[in-house]
Structures are given as structure tokens and as C-alpha cells.
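If you scroll down you'll find the structure; I have some questions about it.
Missing here is one protein chain; the remaining ones are kept as they sit in the complex.
And now, chain A:
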């Protein structure tokens, strides 16, 4: 698991700091965080490089029935790194996006139907209804921390991430590792999810990078220093 392989440099948390944070955790409000209620495990690959693949743990809250916002970690243990964000939207919301925006969003149909996307520790029967819905959604994911290349800190530019769309794309070793750790079988779950369908109007041709690679580039702009 990626989380165990990369150590963040720095001194251990001091006792004083730990005590303070116990206090602040108790005194302050954490309303937006408390709304996070769901853990989804899936895989992403880099928008310009399918050979670089990452296990991605999503912790999501619903803004409403049609929109979810998720924090992405490289694992689910203490010390897991916050590596990105993903937003999930319904097909209706996706279709209303400007055409220029659509390529930045990926479909979830294949991930769900193949069993690759699942809710850890939730019995298959209980999560099936949820998966039926996710299958029809589109997601937009940025990663800020390239743990897969061994970065000890979040370096460089954000990376637009994509989701798998076909058999054979995901590395077998990554899949097997997840199956073992969570005691799941993607093959079995694929059977159980055969009835599920993707977006009602089919996967939009502009989604998934419009079929092309996508990357982010930095550009300098002038800032006027005069008040």
C-alpha cells in the first residue's frame, strides 16, 4: 500500500502540540468534516500516463442527491496522506456542463460494474443500491501529491486523474493487493453487478479526456504591484 512506503519528513508531534489539538478538537466545530459519511475505494491513473496507477480512498459527503465532494487519501490508516479531491455529479449535472469542461470529468460505469469501485467493509447487498447510483455519475479528480513516484511531500503541479474504462487497463498486482486486504473478489462482484447500467444516455463522448491525454501546465502572469 502506497501509504506505508513514503515517510513525510519532520519531527514527531510534540506533547504540547498534541495536547493543544486534543483541546481544539473538543472545543471547535467541524461541521463540514462531520458530514463526511462514506468511504469508497477505487483506482485512478494519471491523465497523461495510464501506466501510473494509484489506489485511491475517497471520503465523501453529499451536497445533495446529485453531487458529492470527496477527500482522497492514499490509504485509510492513521497517517494516510491527503492526496487529492474528487467531485461526483449526476448525469443530468454533467450534461449541463460547458463542452470545454466535460473532458475533465470521467465516467464511473466500468469501475462500478467491474467491482473495482466499492465501499470497504459494507456488505455487498447493502452497498449495491449505492453502486447502482454511482455507476451513472461522472467524477472530476485532481491529485496534489504523487506518492506513487515516492514524493515525501506534495511537490509540483496538480494532476488531473482519470478512471478506468475497460478490462486490461488496471495492473493486476494493484487489483490483487486490494482484493486480499479487503477480502473481496472483483470477479464475484462483477457477476452480482451485471444488471447495473451506466449513464442513461450512454457515456458522453467528451468525457474521459475526450479520449485524449490531459495534463496541467503552469503559466506566469503579470501581477501589478501598484495598489
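Methods note: contacts are C-beta pairs under 8 Å (C-beta built on N, C-alpha and C of every residue); 3 or more make two chains touch, one makes a residue touch a chain; residues count from 1.
Note that contacts and distances are computed from a predicted model.
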Among "Prolactin receptor", "Serine/threonine-protein phosphatase 2A 55 kDa regulatory subunit B", "Oil body-associated protein 2A" or "Vps16 C-terminal domain-containing protein", find the name that the UniProt record gives to the complex chain excluded from display. "Oil body-associated protein 2A"
Cross-chain touch to the chain not pictured, restricted to A:100, A:173 or A:200, is A:100
Would you indicate which residue among A:57, A:113 or A:136 is in contact with the undisplayed chain? A:57
From the list A:44, A:81, A:113 or A:193, pick the residue that touches the absent chain. A:81
In chain A, positions touching the absent partner: 8-14, 16-17, 20-25, 27-39, 47-51, 57, 59, 62-67, 69-71, 73, 75-82, 84-85, 87, 89-90, 93, 96-101, 103-104, 119-123, 126-127, 129-130, 140, 142, 144-145, 153-158, 160, 165-166, 168-169, 171, 203, 208-227
